[in-house]
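Take a look at chain A:
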Amino acid sequence: MLSAILWTPLVFGLISLLVPRRFAAWAAGAGTVVTLILATIVAIGFDPSGGLQYVVDVTWIPGLGINYSLGIDGISVFLVLLTAIAWVPAVAFTASRGTDRAGLFYFMLLVGQTATLGAFLAQDLLLFVLFFDLMIVPFYFLFGIWGSDRDGVTASSATVKMIVFTLIGSLLMLVGAVAVGVISADGGQLTFNMADLAEAGLPSGSQNWIFWFFAAAFLLKMPAFPLLGWMPDAYRVAPLPALAVFSAVLSKVGAYGFLRVVLPIMPDATELFQTTMLIIALASIIYGSVMAFTKLDLRLILGFSSVAQLGFITLGIFALDSTGANGALLQMINHGLVVVPAFLIVALIAERTGSEEIGPMGGLAKNAPVFAVIFLIVTMATLAIPGSANFIGEFYILNGVFNTDVAIAIIASSGVALAAFYALRMFQRTMHNPLPEGADSREISLRDGLMIVPIVLIMIVLAFCPQIILGDTADSVDATVAISKEAAQ
Partner candidate 1 sequence: MAIEWYLVLSAMLFSIGLAGVLIRRNPVVILLCLELMLSGGALAMLAFSRLHGDGDGQVFVLMVLVVAASEVVVGLGLVVAMFRRRIPLDVDEMKELRG
Partner candidate 2 sequence: MTFDAPAIDYAGLSPIIALTAGLVAMVLVAAFDQVRRIAPAVALLTLVTTAGLLIWQWDANVGLLNDSLQIDGLAVVFSLLIVISATGAVLLAIGDPSGDQVGRADFLALMLASVLGMVMLTMANNLVTFFIALELFSIPLYALCGTNLRRRESLESGLKYLIIGSVGSATLLYGMALIYGASAATEFTAIASGLTEGGLISDSLTLVGVGMVAVGLAFKISIAPFHQWTPDVYQGAPTPVTAFMSAATKLAAFAVFIRFFLVALEPMVAQWDVILAVLATISILVGNVGAIAQTSLKRMLGYSGVAQAGYMLAGIVVATQQGVDALTFYLAAYLAMNLAAFAAIVIHERQAGFSDSIESLRGIGRSNPVVAWPLTIAMLALAGLPPTAGFIGKLYLFQALVEANWTWLGVMIAIGTMISLVYYMRVVATIWMSPASDASLQVPAGEPGVDLEASRRWHLVIPAVIASAASIFFGIIPQPLVEFAQHAGNALASFIA
Partner candidate 3 sequence: MVEVAFFFGAIGAIGGALAVVLLRNPFYSVLALVVHLVFLAGIFLLLLSQFIAAAQIVVYAGAVMVIYVFVAAYVGGIEEPMFDASPGLRVFGPILAAALFIEISIAVLGSSLSALGTEGVAKVQPGFGTPEAVGRLMLEDFLIAFEAASLLLLVAAVAAIVLAGRKKDAAPPAESANAGEAG
């Protein structure tokens, strides 16, 4: 089942690469839809208390002790679903606008989906690392080939920067992962199965350096302060549909990695470096928010806002507290759901005003009430207005951190106020105020609405009952957190 989910996108991607270009979009669309259906089936059939489920475990490279082992548990189930959801509008949007060399584009996009799903599904550490590295490659091409040179940043240079710096971490992680396996095997049968590794337990001495190898990878991928040098340029040039999924899902893989790998396998180190990580997260929140209300480019505003959001998520994870971690996980999904429509809206705005700078913008709401309302809802979710699922996420995160370190919790909460400011600023400067010359306030077309509204509806449903997610995640997350809790004792 999971294999089906994992490989469906790739297969359809190949198809859309091979079929004549006018069918490419259909093939890709079909691929994402099928994936979504499969993922939904899995999510529905998921048993909250069942631990790891739908397990697939086949030896892949016996020579290296690597298994092709997939599985899904509370931590990954909704992230998989999120991935399946996010890609649909991305493909649909591109299809509706049409693109140069469509086949190749969809191929890369879907390879990206397979890789991302792989990272979420992998239960073998090296398999995880492999998919984690693989993720970046298609996006390197997507951003580079279909990206546009903006503000003196050329697509190729920006993407080279991106792939180099995100892979720096990944390579260290590769070494770290191998070290984890070898050291905990300790001459015995070599395995990289995460559960077994967590069982085996790593000597805390080696945990301490391996921890940073993994942390480097994950923090760079998010990206977190101060390792986000690659982010602005990449966001500047990227084609928006690809950027939407990139920002929505790929950045989460970093945070997911902490939950999936670091906490269970390196509990002692986690415990040891907890404060450091909390401070890094805090810095990301503050820096991200501050930059977000300083920048004028919509992409960068969203980019830095996700830096801040991931700061919150990291904060929740390293609170090493049940509520914090669950909140973080919930927040990952919420933020993913928010970002996709946000970037598509940016694209729509760009179509109407021909610019992505909020400086000269305004008044778009004039003839486009529906568009405005959709954007308003997204904005409110972004700033985690109480009543949105995002709020519950942040609430639990703050609660978790509060139990860990009051000071950090209080400082972090200031990020919420900043978020309110930059999110509203973004909304007002585009939708409100006088309508400048040349900008055309056009109502959102039904077609585009159909891409965005469903996700907005999901957000609303979650707002009414975040328990839908928390109920399924709680057990697995608590188990994970418990491990590092024990380490504390």
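Structure notes:
The rule we apply is simple: a residue touches a chain if its C-beta (ideal position, glycine included) is under 8 Å from a C-beta of that chain, and two chains touch if they have at least 3 such contacts; residues count from 1.
Selection rule, in plain terms: all candidates are chains of the complex that A comes from, given by their letters.
Computed from a predicted model, the values in this text were never measured in an experiment.
This complex pairs chain A in touch with one listed candidate out of 1, 2 or 3: 2.
On the chain A side of its complex with candidate 2, the touching residues are 60-64, 126, 130-131, 133-134, 137, 140-141, 144-145, 147, 155-157, 159-160, 163-164, 167-168, 171-172, 174-175, 178-179, 181-183, 190.
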